[in-house]
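Complex shown without one protein chain; remaining protein chains in place.
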Amino acid sequence: MTTVSDIAPPAGGLSRIRWMDMAPFIALALVIVLGALLNPNFLSATNIANVVTRSAFIAIIAVGATFVISSGCLDLSVGSMMAFVTGLMILTMNKLAPTLGSNAIFVGAGLGLIVGALCGLVNGLIVTLGRIEPFIVTLGTMGIFRALITWMSNGGSIPMERSLREPYRPVYFGDLFGVPIPVVITALVVLAGAFILYRTKYGRRCIAVGSNAEVARFSGVSVTRIRTLTFVIQGLCVGIAAICYIPRLGAATPTTGQLWELQVITAVVIGGTALRGGKARIWGTIAGALILEIIANLMVLSNMVSEYLVAAVQGVIIILAMLAHRFIR
Amino acid sequence: MTTVSDIAPPAGGLSRIRWMDMAPFIALALVIVLGALLNPNFLSATNIANVVTRSAFIAIIAVGATFVISSGCLDLSVGSMMAFVTGLMILTMNKLAPTLGSNAIFVGAGLGLIVGALCGLVNGLIVTLGRIEPFIVTLGTMGIFRALITWMSNGGSIPMERSLREPYRPVYFGDLFGVPIPVVITALVVLAGAFILYRTKYGRRCIAVGSNAEVARFSGVSVTRIRTLTFVIQGLCVGIAAICYIPRLGAATPTTGQLWELQVITAVVIGGTALRGGKARIWGTIAGALILEIIANLMVLSNMVSEYLVAAVQGVIIILAMLAHRFIR
Amino acid sequence: MTLRADLQGLTPAPLSAARAAAPAEPGAPPPALRAEGIGKSYGAITVLSDVTLDIRPGEVHAIIGENGAGKSTLMKLLSGHVLPTEGRLLQGVREVAFPDAAAAERAGVVLVHQEILLAADLTVAENLFLGRELTRGVSVDDRAMNRRTAEVLASIGAKCGPRDRVGSLPLAQRQLVQIARALLEPRRVVIFDEPTAVLAGDEVTALLDVVRGLRARGVAVLYISHRLDEVEALADRITVLRDGRMIGTWETAQLSQRDMAEKMVGRALGHLYPAKRGAASAAPLLEIEEISVDHGAVLASLVVRPGEVLGIGGMIGSGRTELFEGLLGLRPAQGGPIRFDGRALPRRSVSAWQAAGLVYLTEDRKDRGLLLEEPLAANLTLQALDHLNPGPVLAPRREAEWLAKAIEEYDIRVRSPLLRAGQLSGGNQQKLLLAKVMLTDPRVIIIDEPTRGIDIGNKSQIYGFIDRLVRAGKAVVVISSELPELVGLSDRVLVMRAGRLVAELSGDEITEKSVIYAATSGAAARGGAAAQARENHTAAQAGTGQGAV
Partner (left out) sequence: QDKRIIAVSIPAATHGWTGGVVYHAEQAEKEIEAAFPHIDIVVKTSPSATAQVSALEDLSAGQKLDALVILPFTSEELTGPVEQVKAKGTFIAVVDRGLTDPAVQDLYVAGDNIAVGANTAKWMAEKLGGEGKVVVLRGIPTVIDDERIQGFTEVMKDTKVEILDIQYANWNQDEAFKLMQDYLAKYPHIDAVWANDDDMLLGVLEAVKQSGRSEIKYALGGNGMKDVVKMVMEENAMTPISTPYPPSMIKSAIYMVAGQFNGQAPMRGSFKLDAPLITPQNAEQFWYPDSPF
């Protein structure tokens, strides 16, 4: 008469939540299996190292985005900010190279972090003090940063001094005990991010603010401060990503970091963080960044589709991955 | 010992709401005044007609977006969908032109509406039945539609038959009692949109769903149906915009409608609709679309800034316009 | 003025009249918090004015008044949630201003809201310690916080755990979490705004003990409730508000429950409950055969007949809400068949039920009942849109009429019909919710906690209203955790326990005792044998039922 099966699994809230938390990793595993099936080279050490290393940029920025999003905001300016920070860093390093030699890199890196944090601060203050939708604010600053890099490069490109290339190169191409440096940096950023988010007061309050800002406010949490800080963290992450990025391409152009904001947000959401805030899955975010990078890699490795349709296939795979979430649940 | 600041504006709930509703129109007026000050040509009949006419596309699509957003969703795919619909329409019209002559335009237009509605339906069903963040779904379909138009055009452009250009031309360049046809169409779309949103059961339910989906569900409102339909309406609006768009340049290319989604969302938000849903300001949306187009126009008409910095100034003006909202309040 | 004088003539003069300017009389301990001439206006709308009130250490001070009288507003003024537009606050002899709730909490004044205000995504412990997390070094000390949370929860008899996510808890548990939050740290003034509205049975008892414990420790307690028996049992002094003004403060001993009620409403009150109609024998309108709801009711069969009030009793968490939400298609459920008026329903959904003539009024008005951001008219007509408007088009002018009619019929106290639903007082929201579902013109009305947060005068109106419906041949199902209400209103009572219907009571069998007995011990009263047998029959397949008792 009645479907007993439906009552049977005494699936308490707990185990259900656990499964959902696993979803991004399961999706990652699926994509990897797909990759291995499509092209045997996919699992080669070099390819895996390449993919993981280059996912570092999106992953690092996405760690910051996890903060912003879990506190109930959104930052669309990260891609342009990245270009702007990169441009400023290269200009500074080029200027200092004649006097400081390769030490200019350190100054440049420090500057990158500071400028990143400041850019984030500006975003954060406009959003919180101006009480404007973050979507609009960061869309505005996205245009602003993009215009600034275009202006700085006169519409062309800002290449790094030749003399700095060799000393700076290992930051992207080097490795530490066999682990590529960007991966090491990503790991540090994620660990720091996870610690802050899950183990500190600040992280706790971030999620509370995203879950219910009113409750947070009357609990004595300064919503303004928390949210502003998430933007600063986002800016710092952009700075760190810029530090790893420069040795790879050695130049900043007006198209640097274009559309990264969408990739970053996609990584965060695939990872299980809710766009409405109140939920942060920083490890999931990393899985999300890897999934995106692997899908792009597969598009290159496989020859199934017309080059014109690559974006379509990527779109389909992402939607399927999210649908898989639902069925896993 | 009361904080007087909180009492000072004796703005009752009512009058305060009224003022806020006026904000986009006040911002529009400010932008117009700014324009008139910067360049006397700004107020010339031709310029005003140009600006208003070409804002039609964003305005029409943004009417649909007002539905989607007020019901608590988001559609990033509109720009690509526009390109895809345009491409399909032109291909169809070209194929039919030899047999049907200029009647092919009507068939093409009908097809545009149907395909637009279907594209919207796909978005809507994936969002509602798949229960995936609309952001991700429509980012995915954005890639898909964009890839399809690129593939259909082989990366080049899909021009309309010469023979159809003349009969179709008036739909963009013609006028009705001196009012450009696209403006007439926009007015009809807005009136219809405002009617549906404010005067029908469906519109009421849309806002209820955006305001609190759970309450709507408990009140017997099918959240799935309502939200799916908003996407269909969005698709229809894209179809209508495509109909006005084709005669302008007579071609679809892979760049058609690029980044329109951001403009559309910006117009909606500037207009006073809340991104989190539950609030729809369809007339404000139109003001928002006009503001965006006027700002772009002013960037060209004034000689203030380097071409590299145009995007920056636009960003700043948009943020300032939103800040003005706050102070008006 | 004359009215007030009249009423004051009936009973002892108040200790302090609204205009009392002098601080507490000499000899009394200095007040923990004192409001002088405090008031609040929203623009042109004055919702509270000129209230002067002492709250002394070691007393329970009850605030009573009709729905919309301004009780919650007063509490929010005292606790920094809302800034006053007139008057001042004193702690001891020092004037204080609480710019926000956090400042009030730092000064030892905390409010337990009438509506649940918690971060749904966080765990119970995280909510309790939000803004004052315990740390070890830079790291949060979850172990300590969970431990402390468990203690506080245990002390107030809450059944949830510190690691449960608040969003997944039933309403009553969430309310207990709110209370736990307020009690986490030592306070000087604790304000409870209708804490027991969503509680029942043991939980109420436990809470009252907690309040007494606070008093014994010298804490000043402000306590709002529409349950006058509670007020009488608990309060030392009582302040009555009416229409945003203070009527006066009395010692509890000076007032009977009837005095309280009459001071609240400003007129004499009749009987609370209408006369019963007796068991109905007409052919059933609604027949449910064995449906089971995921994680809720295991198996339930019941019939509802026209012309009767069917009460559903049980402990909180016994699955009553789940059962009916499952019936309505609001949560996954299996089984059937379900017949309405002899016909099987094609589809289990709120709109299908509504078209057939059955509506369900939720217990959770804030998250499931009303659109707090929307105007009253939009809320009122939301559910009945199809019923009221034959075509797809709305009729704005008629909406205004419907609203005016509902305001009158249900005595919704609004200072302006243009307010948003969230700006109504709690009780008036409940009345609006009732008006909303009634607008669909249903034949069977399932009301989950019909008088949650409703004042005594309005309660009697609502009971009268239910009576009229039933006498007009409709059927009303009342799910209530308030035993007197269940007993006073129902012609027949079904009792649920651990997700199962365990007893059916009718006529004289319906007493508070028999309901409690069936709800807790399981041995069914007479008439419950069938249910009992069914329970035994299904227990084996279904495993242990969910829900705590």
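Order of writing sets the labels: A, B and C. Residues in every chain begin at 1.
In this section, a contact is a pair of C-beta atoms (placed from the backbone, for glycine too) under 8 Å apart; a residue touches a chain by one contact, two chains touch by 3 or more.
Note that the structure is a prediction, hence the values are computed from the model and not measured.
Chemist: Out of A:P182, A:G250 or A:G278, point to the residue that touches the absent chain in the complete complex.
Modeler: Once the missing chain is taken into account, the touching residue is A:G250.
Chemist: Of B:V107, B:L125, B:A296 or B:V316, which sits in contact with the chain we cannot see?
Modeler: B:A296
Chemist: One chain is left out of this view; which of A:P98, A:G156 or A:G174 touches it in the full complex?
Modeler: If we include the chain that is not displayed, A:G156 is the one touching it.
Chemist: If the hidden chain were put back, which of B:N47, B:S163 or B:T200 would touch it?
Modeler: Among B:N47, B:S163 or B:T200, only B:N47 touches the chain that is not shown.
Chemist: Any idea which of A:F84, A:F145, A:F218 or A:Y308 touches the chain not displayed?
Modeler: Residue touching the absent chain, from the options given: A:Y308.
Chemist: Identify the residues of subunit A touching the omitted chain, counting contacts across the whole complex.
Modeler: Against the missing chain, subunit A presents residues 39-42, 44, 46-47, 50, 54, 57, 150, 153-157, 159-160, 165, 248-251, 253-256, 258-259, 296-297, 300-301, 303, 306-308, 310-311.
Chemist: Determine and list the subunit B residues touching the chain excluded from the picture.
Modeler: These residues of subunit B touch the chain that is not shown: 39, 41-42, 44, 46-47, 50, 54, 150, 153-157, 159, 173, 248-249, 251, 253-256, 258, 296-297, 299-301, 307-308, 310.
Here is the rule we go by: only the chains that are shown with their structure count from here on.
Chemist: Taking each chain's centre as the mean position of its Cα atoms, how many Å separate subunit A from subunit C?
Modeler: Each chain's C-alpha centroid was found; their separation is 45 Å.
Chemist: Cα centroid separation between subunit A and subunit B, in whole Å?
Modeler: Centres of subunit A and subunit B (C-alpha means) sit 29 Å apart.
Chemist: If you look at subunit B, which of its residues touch at least two other chains?
Modeler: Where subunit B is concerned, no single residue meets two or more other chains.
Chemist: Within the complex, which stretch of subunit A touches subunit B?
Modeler: My answer: residues 126, 130-133, 135-137, 139-144, 146-148, 150-151, 154-155, 262, 265-266, 269-270, 274-276, 306, 308-316, 318-319, 322-323, 325-326.
Chemist: Can you name the residues of subunit B that touch subunit C in the complex?
Modeler: Listed in rising order, the residues are 1-3, 6-7, 10-16, 199-205, 207-208, 211-212, 214-222, 278-279.
Chemist: What part of subunit C is in contact with subunit B in the complex they form?
Modeler: Within the complex, subunit C touches subunit B at residues 41-45, 83-89, 95-97, 99, 330, 349-351, 353-354, 360, 362, 367-374, 378, 381-383, 385-386, 389, 392-394, 396, 416, 418-420, 423, 436.
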